[in-house]
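Just one protein chain is left out here, and the rest sit where they should.
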Amino acid sequence: MIAARGLSIRTGAGHAAVRSADLAIRPGERLGVVGESGSGKTLLALAMIGMVPEGLQVSGEIAVGGTVVAPGDEAAWQRLRAREVAMIFQEPMSALNPLARVGDTIAEPLMVHRGLTRSAARAQARELLEETGIPQPERRLDQYPHELSGGQRQRVLIALALACDPALLIADEPTTALDAAVALRITDLLVRLARERRMALLFISHDLAAVARTTEAMLVMYGGDIVERGATDRVLADPAHPYTKGLIAARPSLAQRGRRRLPTIPGTVPPLEALAEGCRFAGRCPVELPRCVHLRPAATATASGSAACHLLGAAP
Amino acid sequence: MRVPFNLALGAALVALVLAVALVSLVWTPHPHAALDVANKFAPPSAVHWLGTDQLGRDLVSQLMVAARNSMAVAVLAVGIGCALGTGLGLLAAARGGWTEEAIMRLSDLGFAFPALLFAIMLAAVFGPSLPNVVIAIAFINIPTFARVSRAAANQVWRRDYVWAARAAGMGRFAISRDHILPNIAAPVIVQMTIEFAVAILVEAALSYLGLGAQPPNPSWGRMLSEAQTLMYLAPQLAIWPGLCIVTAVLGFSLLGDGLRDITDPRLTRVRAA
Partner (left out) sequence: MTLLQVDSVSRRYRLPRRALMRPAPVLTAVDGVSFTLARGETLGVVGESGSGKSTLARLVMGFERPDAGRVLFDGQDNNDLPPAALRAARRRFQMVFQDPFGSLDPRRRVGWSVAEPLRALKGTEDPAPRVAEALEQVGLRAAHAGRYPHEFSGGQRQRIAIARAIITRPALLVADEAVSALDVSVQAQILNLLMDLQEELGLAILFISHDLAVVASTCDRLLVMQGGRVLEAGETGAVLDAPGHDYTRTLLAAARL
């Protein structure tokens, strides 16, 4: 079980980029985080692996397994990274060393963290590549990243992340840079791996369709707040928070054909310093109440999970 | 943003040298070429701050005028080299194809040509003089700037705003002027700063060899060579011009490094997501 409690991330100027977020993932669970740019979803993911960029202040606590880690305890995080928590990124090319053979890249953590010999590590690397479904795994070991396609590179990164058998895999927009057909296969792979290994998956994406087919539960973030959470299919079918509703409605869907105006959320995501102190969505919300601007709504139970919105609170 | 240390120190040293060179235009403690043989090898005093040389000339005045010569040579030579080289680089990037090939192969040829050898050749044909030094240094700067500007320009040509300008119907010349040049200014200016340092060094070397400034026009390089035979008698005559060269070269090198640090996007920190 991996959990964050009261996790907040502030910029140097003191603006909150993530506001007291709580989340918990059980072994084998697939949790999606949906949000637009500036929602704080990537920072939340980075905090879960102790890699928030310098200059930002993280507070709150993160529990990995039974142990509680302070967000800034770099020594503790170094012990946990790769072995307990691993991460894959959006751009598979820049995440791989272009001068290292794929096999060596994957074998290195096996030798460092698990003390395998060179030949044992290579054999293990081959098995990991095979598990990711990459064609001709044996041949890939001696290839360089530029010789692989985008989807193959993402599979190599997944194999690398799996090397030390982590309890949680964080995937930050892993399919955004990939073509649709390849993206479908990568999300299928992530689902299969989570099931087979009883590995928790934290899947960060702006793409509702990718989250829908990859995850069982989801969080919706806006302006650094988790505004809604619940079972993925039920949240998508019956969103409760005005932002979630707007986001789903604004998404072009296959059902609308030929030059239909889409419902929109007015305005644009404001910069951090311009966000309201209360509900972050205040100012763009179509059903705003006077208290929304200065009073932060608490999470309230909904049919599909919970949402933080004053409209859902004690009805007048 | 905090100013990096190398940038601050470099800018300070360059400002010092430039200020001295500019002041020498209107004022020096003594006329720099005034002989006073009776007063040769004078130690530092209130009249002659750093003393006098083997002919009784005031050392400070000579160093100041030499700074002016050095700066003038560097600015002119690098300026000319930069203008011609950047022009060629822009042309190469704009035209592509065989024009680009030709310009780049010619610049390879230029790189293969040692600056000193070229300056010696010029001096042999036209006689040694500062203008010939300027021509020689300008010439060796052309391929450097052609290469830097072409590489930077080729990157800018791939930007969407350049495609947009083409879609708008702008010609290659107008695009080079409106979009390419302003957007390659940063690397070109960084290169200029570094080339200033090189130019100062080359000018000193050429003058040391007697191919640059001719007497009585002072130059740090020639002052060094004249002081060489007097090293044991009057080491200060070699030390001061040497220090001047070090200050100027170090100043421009640090300034160039510092400017590169703050303008190179690969080195600037990524904004937090």
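Labels for the chains are A and B, by order of writing; each one numbers its residues from 1.
Convention: a residue touches a chain if its C-beta (ideal position, glycine included) is under 8 Å from a C-beta of that chain, and two chains touch if they have at least 3 such contacts.
Every value quoted in this text rests on a predicted model; they were computed, and no experiment measured them.
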| item | value |
| --- | --- |
| Contacts of the hidden chain among displayed chains | A, B |
| Full-complex contact with the absent chain, from B:12, B:37, B:117 or B:164 | B:164 |
| Chain not shown: contacting residue from A:31, A:148 or A:183 | A:183 |
| Touch with the omitted chain, as defined above, among A:164, A:191, A:269 or A:311 | A:269 |
| Full-complex contact with the absent chain, from A:68, A:112, A:250 or A:303 | A:250 |
| Residues of subunit A in contact with the chain not shown | 36-37, 179-181, 183-184, 206, 208-209, 212, 236, 246-248, 250-254, 256-265, 268-269 |
| Hidden partner interface residues of subunit B, rising order | 159-161, 163-171, 174, 178-179, 182-183 |
